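Here the complex is missing a single protein chain, while all its other protein chains stay put.
After this line comes subunit A, so read on.
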Amino acid sequence: MKTKIALLILFISGNLFAQEQKMTDAEIAAFKQDVNVVSKKIKTLSTDFVQYKHLDFLSKDIETSGKMIFKEPGLLQWQYKKPYNYSIVFKNGKILINDEGKKSAVDIGNSKIFGRINKLIVGSVSGNMFDDAAFTISYFKIKGQNLAKFVPKDATLKKYIKQIELTFDKDEATVVQVKLLESSEDYTRIVLKNKVINAKIDDSIFTN
């Protein structure tokens, strides 16, 4: 039975690899152009997400889910609703945390690393990460989707993230999946759905 499952997984993943095709230079240019046009229009964005934490030794991915809300220029709320309530707000150089009703705040001031994280999250969700000089980027096509792989150049960042993969819907040119690969082949996969762009979002939402 185990062998059968292993073979099946091999077959499926083999298939996926087979579908992954490198873009030509012209395709890369067109793709970047599409994404840039869409992401430039984004003033607000809200989306539901499901997060799958994959660790090789576990029998099942750890699944958590919730909602993400972003408002220009730098308000961000990441809210887990299931199976627990935990939300984190990035706002004016502060991180506000609400952990099952227990509130705390961290002043990040000009902390470079948190600035990076904020930029990374917003960039990942909006898709506008192509100008980031901190990554080596490669581009692929999959059926109905585009895939961009970002490898950090910085050794410190590389210790935490081996690679970021953004999957885009081909027609909408928006991100549908974010995959963060850790150095040891373990990864976090975040699937975005029910995305709403430029709905009116009040600043007061970004409190905890």
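Note that a residue touches a chain if its C-beta (ideal position, glycine included) is under 8 Å from a C-beta of that chain, and two chains touch if they have at least 3 such contacts; residues count from 1.
Note that in this section contacts and distances are computed from a predicted model.
One chain of this complex is left out of the view, and of "Heme exporter protein D", "Glutamine transport ATP-binding protein GlnQ", "ABC transporter permease" or "Lipoprotein", the protein name its UniProt record gives is "Lipoprotein".
Contact with the omitted chain, checked across A:S138, A:T188 or A:N208, is made by A:T188. Residue-wise, the contact with the chain that is not shown comes from A:I62, picked out of A:A30, A:I62 or A:A199.
Shown as candidates are A:K82, A:K158 or A:K193; the residue that touches the absent chain is A:K82.
Where subunit A meets the missing chain, the touching residues are 51, 53, 55, 57-65, 78, 80, 82-84, 86, 88, 97, 99, 102, 104, 159-160, 180, 182-184, 186, 188.
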